[in-house]
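Left out: one protein chain. Kept in place: all the others.
As written, the chain order gives the labels A and B, with residue 1 at the start of each chain.
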Amino acid sequence: MTTLADKVNVVFEVLRYNPETDDAPRMQEYTVPVTKGMTVLDGLHWIKEHLEPGLAWRSSCRMGVCGSCGMFINGYPRLACNNQILHIHKSRIQIKPLPNYDIIRDLVPDLEGFFQKHKSVKPYLIRKDLKEQNMPTGEYFQSTEELVNYIQFAYCIKCGLCLAACPTVATDEQFAGPQALAQAYRYNADSRDEGSDERLEITFSGHGAPNCHFAGACSDVCPKDVDPSFAIQLLKKEMFLKTLKTGKAKKSIHLIPINKDFVESPDIPAAPKPTV
Amino acid sequence: MNQEIKKQKNNLGLWGWLGGGRYGMERYAYSLHRLTGLGILLYFILHIFATGTRIWGQEAWDQTMHALETPFFKFGEFLVFVAFAYHALNGLRLLFTELGMLMGKPRRPVIPYTNAVRRQRPFFILAMVLTAILIVLGGLDFYVL
Partner (left out) sequence: MREGKLWVFHLLAGAVIFFLLGMHMFIMHLDEILAAIGLGYREPISAESVFHRSKHIFFMITYILLLGSALYHGLYGLKNILFEISMSKSAEKSISVFLTILGLALFAYGAFAAVFVFVN
């Protein structure tokens, strides 16, 4: 039985790369005294504090919410903050930056292309009636069932683990990738959205949904159960039915007019004046 | 300040296709599907030429078939049969999953997480069992009966 005070020495094998001095990445070892409950991210912090102040990585929330600390830990893409060192059950832990992204420095991957791909699928509600969208006269009603159609895919935190696991991304630089395609489906499946035709250009191109072959690794590594491969298969189904012109047309959205007779409760204090 | 940062390429490249890594069995199925597909395509093109010899009558046909009657070609043919069995049944599974079947419906992400890949896995295993049966039957026919 290990208690909180017990220390186990674990060797961290970390990829180091400094673009200013190194020609190629190298592996360096650090021995970290690990106590119960320490995450891989805590281990990296310990190294930075005691052994190597120059070690670089990205992290922020340290609780699996922000999606910054995606790393290739023992050959598997994971969030460093979401995995306890002792749970990995290894006396050596190998940490590399996520594959399929360029390395900027040490454990910092270049996510620029990833975010560009995300943007390219127009991940926002598109309405044909622009006037109503910009100057709304009411609310778009959405039932709970309609919400469940896409809510799972809306939990994406853009950590980029799925692209590191994807075999197509490994070679195809133009491939939109599991994250972007899953987000395209998230909006296509939204009952308030009418933009699926506009997204076809990316989703149904020579480097879009048809290049997903359902290897399923993206869903395995996803820390938020967004299940990108599922979204892409559903996207393919939608595209298939659209091509054969047999798909169900989207129901027209139900608009709930704004209640003009609404009276604010006198108990609620007024909102502060905007500062910007 | 705005100088170009020298970045290190880190794409897995072709190893991403062939190395299944520590992911699920479907990723290995993907690599094998690719390999068997290419193998069958190569055989198929040769097959078109070999069977095209029937234009020149029965004699030409018998000659071609006789030339191909070596243990080497026989084993090659058996490999093609194996590849066919795998590619057909795994392909059938993919046909269903790519059309959104066998995986249930989207749901709220509630711990413990499950995902579509795990939900369709029984069907993958079923397809592999059928593949194994076909391969055994084919092996019997090729080498025993």
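Just so it is clear, a contact is a pair of C-beta atoms (placed from the backbone, for glycine too) under 8 Å apart; a residue touches a chain by one contact, two chains touch by 3 or more.
Small disclaimer: the values here were computed from a predicted structure and weren't measured.
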(request) Against the chain that's been left off, what residues of chain A make contact? List them. (result) 168, 171-175, 200-201, 203-211, 239-240, 243-244
(message) If the hidden chain were put back, which residues of chain B would touch it?
(response) 14, 34, 37-38, 40-41, 44-45, 48-49, 51-52, 54-55, 58, 61-62, 65, 77, 81, 84, 88, 91-92, 95, 98-99, 137-138, 140-142, 145
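Heads up, the rule we're going with is that only the chains that are shown with their structure count from here on.
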(message) For chain A versus chain B, what separation do you get between their C-alpha means, in angstrom?
(response) 30
(message) Per the contact definition, I'd like the list of chain A residues that touch chain B in the complex.
(response) 17, 19-20, 24-25, 74-76, 97-104, 109-110, 148-153, 155, 165-171, 173, 189, 213-217, 219-222, 224-227, 229-230, 233-234, 236-237, 240
(message) Under the stated contact criterion, what part of chain B meets chain A in this complex?
(response) 5-17, 21-24, 26-27, 29-31, 33-34, 94, 97-100, 103, 105-109, 113-117
